[in-house]
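Other chains of the complex are left out, but the ones given are in their true place.
For reference, chains read A and B in written order, and residue numbers begin at 1 within each chain.
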């Protein structure tokens, strides 16, 4: 995969070599993200951070990643201010807005819109989520997190056992992550969901064709030797009645007691965030906040590294980052943590 | 015209020397806008980009122009968050917000509000559009585009033939452009519009007093030796009925077939953007997108150059830009195009 000058629209673009390359560049970004070093390699470059659908954390994560490489950020949030609402085509919007920046990160509520925009764009476009379709940087940061977490236990993605729980039918993140995992070897998947929210057959087929083992169950039962548990949200409105929702909910939640009963002492806990902490949802309980295996906030940290890596690769500076180092002058909690 | 420390509120402030000066500075900005060079001449300067009425492209264009000169941008979008809504006068808002920046670009839905704001401001204010009143940077970028496009054909603004089409009564851009053109010589204007959307007499009079030739017609008829065709949008709601609108629409649209029938092979096509690509409007058809005479996206590019020039002139650095050059490190599609 050629990164320089390319769009990043879908996980389907990546082969295993490309993934490993992104991850090695993400590793290089760590001292910069932790404020132990400072680079100016993107000095003068402008990110067009176009969030036609609001998403604070993804937007800020892209912007921060670009700033950490020394670049500037120009932003747009929401649709109302946009000419799209006045009947402008995405092609025109792309032609014009891309003339103002060197690279674009874009989120849009409509599936396929980011790829359509990319056709009119004069600069590389990174998909920050297009409706139910794709959110490739989330999938990459999830996989990067899995690789890093497992390496602490001397394990690797190849041969791991991952358990995905909750709404596996509509969950964009578990679909994309599963697609990426097709490129790895001998993984065991346990999909836990109500039948009406089961992982689509097309994805199960792809995983099995890739040589992986897939088990589908409707509830956790006994001890699972999972290396990773990936929780997702189950939305109440997916069920016929409140009673049905209440009945299911308990089976797909995770809290300290359930964790101890069903998982290993070092099973890594992941979630795409935000988690709904209201009592009626609460798919991942706060009583796990002090558990060292809870990786959800490290996922967010890793998102910055992955986005820095994609910016550096797309703008062709991945090998130049350390050549423009300067000192970090100010006090940073991050450098000290 | 003295630029340093001055407001830019109206096209009426400009004489021909001032216009030519702005355009020569805009020319100097090209290598910076194309990312072949990088300057830090506005290092530490802050643009207050105050868009009390949303306009993504104009807002981002101002912000990008300021970043390209090395400055920082602080932004405001919309009215709801503003103290104006709590009964604060524009004078107070201006006194306070101008204390936070070195120059202000401002858009506001109310005619005259930008000039009123400028009276309270302690820094220069550039009008980014005040309702139906003025949008001087749009007029300047239109004229700059005309001059550049014609120069490729060995022609100049003096002596050209320009055809303006559509809603000439309410179109702020065609009014302002016409005012600027009063300062040039022996131009031929063909105004094509339904009578109820005709160019106002005051502007026609001014053009004729300036020695220009003006023809007003209700439809394109036969071949026009126009150097420039400037399309605008006709809004359906301007007409008594849907039938009337449908009847007019065909006469004021532009597509490949109409272009070939009525214009020269090198007639430059302009439009203030956004163009409405929905079937019921479609004043400028996508079948012209590959026509090399279509200058609408070059207009957007030129907008960045004009805004860079006005920032540099107003902050007194137009002669210093190249003294603070550094290298562009990263890969840029723009530099390679």
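Throughout what follows, a residue touches a chain if its C-beta (ideal position, glycine included) is under 8 Å from a C-beta of that chain, and two chains touch if they have at least 3 such contacts.
Here the structure is a predicted model, which is why all the values come from computation and not from measurement.
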Identical protein chains in the complete assembly, only 2 of which are shown: 3
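To be clear about the criterion, only the chains that are shown with their structure count from here on.
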Centre-to-centre distance between chain B and chain A (centres being mean Cα positions), rounded to whole Å: 40
Residue ranges of chain A touching chain B (in the complex, touch as defined): 4-5, 41-46, 48, 72, 74-76, 80-83, 86-89, 91-93, 95-97, 99-102, 122-124, 315-317, 320, 324
In the complex with chain A, residue positions of chain B that touch it: 35, 38, 54-57, 59-61, 63-64, 67-68, 70, 73, 75, 77-78, 273-278, 281, 286, 289, 297, 300-301, 304, 326, 328-334, 337
